[in-house]
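Yeah, one chain of the complex is gone here, protein chain that is, but the others are all in their spots.
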Amino acid sequence: MGGGWLSRWPVIRQLKGEDGRGRAARSARTDALRPRVEDADTVARSVCPYCAVGCGQLVYVKDGKVTQIEGDPGSPISRGRLCPKGAASKQLVTHPGRQTKVLYRRPYGTEWEPLDLETAMDMIADRVVRTRRETWQQTHEGHEVRRTLGIAGLGGATLDNEENYLMKKLYTALGAIQVENQARI
Amino acid sequence: MAEQRMGFFTDTTVCIGCKACEVACKEWNDVPDDGFVFRATSYDNTGALGASTWRHVAFVEQDGRWLMSSDVCKHCTNAACLDVCPTGALFRTEFDTVVVQADVCNGCGYCVPACPYGVIDRREDDGRAWKCTLCYDRLRGGMEPACAKACPTKSIQFGPLDELRERAAKRVERLHAEGTTQARLYGANPDDGVGGTGAFFLLLDEPETYGLPPDPVVTTRDLPAMWRWAGGAALALAAGVAACFAGRKP
Partner (left out) sequence: MAECHPVGYQWVMEARARGAKVFHVDPRFSRTSATVDRYLAIRAGTDIVLLGALINYVLSNGLDFREYVLAYTNAATLVNGDFRDTEDLDGLFSGFDEETGRYDPSTWAYEGDVPEEEEPVEGGGHHAEAAGSDSYGARGAGASASPPSDPTLTDPRCVYQILKRHYSRYTPEMVEELCGIPPERFHELAEAVTANSGRERTTAWVYSVGWTQHSVGVQYIRAAAILQLLLGNMGRPGGGIMALRGHASIQGSTDIPTLFNLLPGYIAMPHAHRHDGLDHYLEQEGADTGWWGNRRAYVVSLLKAWWGDAATEDNDYRFDYLPRLTGDHGHYATVMGQIDGTVKGYFVVGENPAVGSANGKAQRLGLANLDWLVVRDLMLVETATFWKDAPEIETGELRTGEIGTEVFFLPAASHVEKEGTFTNTQRLLQWREKALDPPDDCRSDLWFYYHLGKRIRQRLGDDEIDRPVTELTWDYPEIGAQRDPDAAAVLREINGTAADGRPLASLRELKPDGSTSCGCWIYCGVYADGVNMAARRTPHTEQGPVALEWGWAWPANRRILYNRASADPQGRPWSERKKYVYWDGTKWTGPDVPDFEEDKAPDYRPQEGARAQDALAGTDPFIMQSDGRGWLFVPSGLADGPLPTHYEPHESPVRNALYGQQANPARRTIDRPENPYNPALSPRFPYVYTTSRLTEHHTTGAMSRPLPYLAELQPEAFCEVSREMAEEIGLENGDWATIVTARAAIELRVLVTGRVRPLRLNGKVVHQIVMPYHWGYSSGGVVTGDVVNDLPSIVLDPNVYIQESKAGTCDVLPGRRPRGRALLDLIERYRDG
């Protein structure tokens, strides 16, 4: 058999190939296949954000994008394994439905409006200061209480310890005592 | 083949039905979602293996028992899908696994009816055929397939097929000794209709119970003879093609 289309007909190639239906059928793309994690610029050692087992995760980043999240085999807790939620972590951080812009709904408004992050931060700070002053309780039933019941907070239990710490510290200094967490619920 | 034959041993007796395999597979292989349909069939809402579900966990509710089993492409010893593929999109890798090359597949679909397990399937939007690659790219880098790595209870085990078969036989022996007499292997027999599978299973009931064909036979078993006949009839091309087949052990 010489050249021409017949020799390239895959069934011929597969059947006559020195390694049967294997090597001869491979495309150039197939030949170049490697696990994409090999190309990662960085690998971060992380922890799954779902339940409290605390499975180790390795987060692979290439060109500023997360390319893979999978189990950390070194973890004595998880030994590299993940459940469906943990295994879906890449989608958690990259899915198109993720909201990445500040949104604002004015009182009695019917739609969201865009808002600049810095402006939002200033507006929120203004409201905290104003509400705190307006609702300040120096005493209650004759006792010093130094607090506001006008500002409350509720946190989820995926907050980092450092975040909870700053939250509790700031709220307490402000006199806001209705500070709660999923941990009670 | 230069490398050892690699495969999956799925021990359904320790499967907890978490579906980590389904998700880990999709994340790694960028498989699209398969629709959002509540099927009211126990906890199974993906239904079956298909172009966009390469691992599928079956849930079988029986009296007092809830069987779970993660199904996958069997990577047959005698793979009909590969036999009928006219483009060479399907090929056998150095790990003796069967893989579709998306850049070669032209969507002819011959492979779909050829599979005795109903595994390989065409995706409606792009028409091409898709199935488990046993994470061929990962294997090339010395990594294990995504599903096996994620599996929390190691119901899905990856490794050299010989070792897996040995391990599985011991596991069955132990289960039998403990009184679990229904334990049996599926796909571990090299003399079965597909020459044994690269992905085999330990089941606790008849294969049909899990939606698996009880006695799968490679649909192209008689293909070499057919080709020989066809070759003889087609004068100009006969010599070359027949020579090819003749040079090959059936």
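Note that the chains take the letters A and B in the order they are written out, and that residue 1 is the start of every chain.
In this section, a contact is a pair of C-beta atoms (placed from the backbone, for glycine too) under 8 Å apart; a residue touches a chain by one contact, two chains touch by 3 or more.
The shown structure was predicted, so the numbers you read here are calculated from the model rather than taken from an experiment.
*Asks:* I need the residue numbers on subunit A that touch the omitted chain, in ascending order.
*Replies:* Answer for subunit A: residues 42, 44-56, 59, 61, 64-66, 69, 72-79, 81-86, 88-89, 91-93, 95, 97-112, 115, 117, 120-129, 131, 134-136, 138, 140-141, 143-185 touch the chain left out.
*Asks:* I need the residue numbers on subunit B that touch the omitted chain, in ascending order.
*Replies:* 14, 16-20, 22-23, 26-27, 32-40, 42-43, 45-46, 61-63, 65-68, 152-154
In the analysis below, only the chains that are shown with their structure count from here on.
*Asks:* When the centre of a chain is set as the mean of its C-alpha atoms, what distance in Å lies between subunit A and subunit B?
*Replies:* Spacing between the chain centres: roughly 33 Å.
*Asks:* What residues on subunit A touch subunit B, complex-wise?
*Replies:* Per the stated touch rule, the residues are 1, 6, 9-16, 19-27, 29-30, 33-38, 68-71, 80-88, 90-91.
*Asks:* Using the touch rule from the top, collect the residues of subunit B that touch subunit A in their complex.
*Replies:* Those residues of subunit B that touch subunit A are 1, 18-20, 22-24, 27-28, 82, 85-94, 99, 101, 103-104, 136-138, 140-141, 143, 146, 149-152, 154, 237, 240-241, 244-245, 247-248.
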